[in-house]
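The structure appears below as structure tokens.
A single protein chain has been omitted; all remaining protein chains appear in their positions.
Take a look at chain A:
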Amino acid sequence: MEVKKMICINCPLGCSLEITIDGEEINVSGNKCKRGREYGISEIKDPRRIVTSTVRVLNGDKMLVSVKTSREIPKKLIFDVMKEINGVKLKAPVSIGDIVIKDILGTGVDVVATSNAKKI
């Protein structure tokens, strides 16, 4: 049996959760509402995060455009996703929503532009 501590981030209260993992069984305590329980379980089973970063632009009116993963990706892939993002160079023009990397690392999630760059 393993015990993990974390803070629920779903509301300003920030309950301190204690999560006990016993094989398949996950128990959450310390939560004041059910959102805390759901959060605790997903943080143990499949923690996910949005990653945001920047990508170089060639021939643009700026050096970089900002990007994000279109949905959350598994937390353990954060640094691998960063490596992929850092390997990309874009050509202006770039518009918000443009797909920068499709289906990154087979996650089914795209990396998309979140700012514009005009061609100069």
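In the analysis below, a residue touches a chain if its C-beta (ideal position, glycine included) is under 8 Å from a C-beta of that chain, and two chains touch if they have at least 3 such contacts; residues count from 1.
As a working rule, contacts and distances are computed from a predicted model.
Colleague: Per UniProt, what's the omitted chain called: "Thioredoxin reductase", "Acetolactate synthase small subunit", "L-lactate dehydrogenase complex protein LldF" or "Sugar ABC transporter ATP-binding protein"?
Modeller: Listed in its UniProt record, the absent chain's protein name reads "Thioredoxin reductase".
Colleague: Out of A:Lys75, A:Lys102 or A:Lys119, which is the one that touches the chain we can't see?
Modeller: Touching the chain that is not displayed is residue A:Lys75.
Colleague: Out of A:Arg35, A:Lys62 or A:Lys102, which residue would touch the omitted chain in the full complex?
Modeller: Residue touching the absent chain, from the options given: A:Lys62.
Colleague: Please give every residue of chain A in contact with the chain that is not shown.
Modeller: Against the left-out chain, chain A lists 6-7, 9, 12-14, 49-54, 56, 62-64, 66, 68, 75, 78-79, 82, 96, 114-116.
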